[in-house]
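Complex shown without one protein chain; remaining protein chains in place.
We just call them A and B in the order they show up, numbering each chain from 1.
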Amino acid sequence: MFEIFRPRVFFNLANSSLFWLKLLFIISLIISLSFALIFSPIDYLQKDTVRIMYVHVPSSWISLFIFLIIGVSSFISLIFRIKIFSVYAKTLAPIGFVFSLISLVSGSLWGYPTWGTWWSWDARLTSMLVLVLIYFIYICTWNLIKNFNTAEKITNIIAIIGLINLPIIKFSVNWWNTLHQPSSITLSSAPTIHVSILAPLLMMFFTLCIFSLIIFLIRYKYEIINFRINKK
Amino acid sequence: MILNFLNMGGYGFYIWLSYSFALVSLYSLYYFSSKQLKSVKHLEAIYSSSSLEKVVDLNSAQRI
Partner (left out) sequence: MFSKSSISRLKVFFLFFFFTILVIFFVYKNIKKNSVYFYSPKQVQNLNNMPSAPVRIGGLVKQGSIKKNNGIYNFIITDLNNDIFVEYKGLLPDLFIEGKSAVVEGYLKDKKSFIARTVLAKHDQNYMPPEIAKMLKVKTENNK
């Protein structure tokens, strides 16, 4: 049952599939970019600025999703002492950090022409900034503490505490009055995005997921090899 | 035609800046990750998949 968590699994996957994943990524990047920038229609109110959404929304989703995985892995690692989960979390952190940064910057660039401000301290924007800071602290802790076992425990705790922030980000637009608009895509009701705008959004999401997987495999290989070096 | 496309109805600056920020940061993530992996590439041969489990002693899945 736990075979899938052996270090070998992703290591072999990286060796056998990186080339094909990169190929798939390039193809899907070209398709989704051409849809996002050329073929998709403009929004009736926001005009062309809606195209920033194709970068902003998938990046936010991925950064939240990656933090969820980091948090759950850290929990498993802390409680059941399965080191490999700490390696997963360590590997994923820089990817989530970059995506959360992209989400903030593109959101700011979207906010200026539509809302009329680059930044506002409303609940959604503030909690997203907190996520970026947690990612930053998490990565710094891994880099500053050289002993794997100590770093592992501290980062596990940081990640589990950081997990609290996720529902705050998700529901901030419902709990508080925010400048940020509520979610367009929810599990409970039909999306409020027209299909011609939704399609490029989902394509871009798929592309960026493939990209995250590629980076994960590369970094995972490095971490596994590096782990052994540090242990000696 | 091309100018029109670049202009994006007057919002070109914001759109192109956000896309290029995303591209640059994602590419640098890829670049630095590959560079890191390359720096330990010479050690990879030891990690042939059959002996990996013995070498990398971080799997304790059975200990659950």
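FYI, a residue touches a chain if its C-beta (ideal position, glycine included) is under 8 Å from a C-beta of that chain, and two chains touch if they have at least 3 such contacts.
No experiment lies behind these values; they were computed from the predicted model shown.
**Q** Taking the full complex into account, find the residue in A:I26, A:I79 or A:I137 that is in contact with the omitted chain.
**A** A:I79
**Q** Please identify which residue in A:S16, A:S34, A:T150 or A:S196 touches the non-displayed chain.
**A** A:S196
**Q** Spell out the interface residues on chain A facing the chain that's missing from view.
**A** Those residues of chain A that touch the unshown chain are 41-47, 50, 53, 75, 78-81, 113-117, 120-123, 161, 164, 175-179, 181-184, 192-194, 196-197.
The criterion applied here is as follows: only the chains that are shown with their structure count from here on.
**Q** Averaging only over C-alpha atoms, locate the centres of chain A and chain B and give their separation in whole Å.
**A** Using C-alpha averages as centres, the distance is 13 Å.
**Q** Give every residue of chain A touching chain B within the complex, in rising order.
**A** Of all residues in chain A, those touching chain B are 2, 5-8, 11-12, 15, 37-38, 42, 47-49, 51-52, 55-56, 59, 80-84, 87, 94-95, 98, 101-102, 105-106, 109-110, 112-113, 211, 214-215, 218-219, 221-222, 224-229, 231.
**Q** Residue numbers of chain B touching chain A in their complex, please.
**A** 5, 8-12, 14-15, 17-19, 21-22, 25-26, 29-30, 33-34, 36-37, 40, 43-44, 47, 49, 52-53, 55-64
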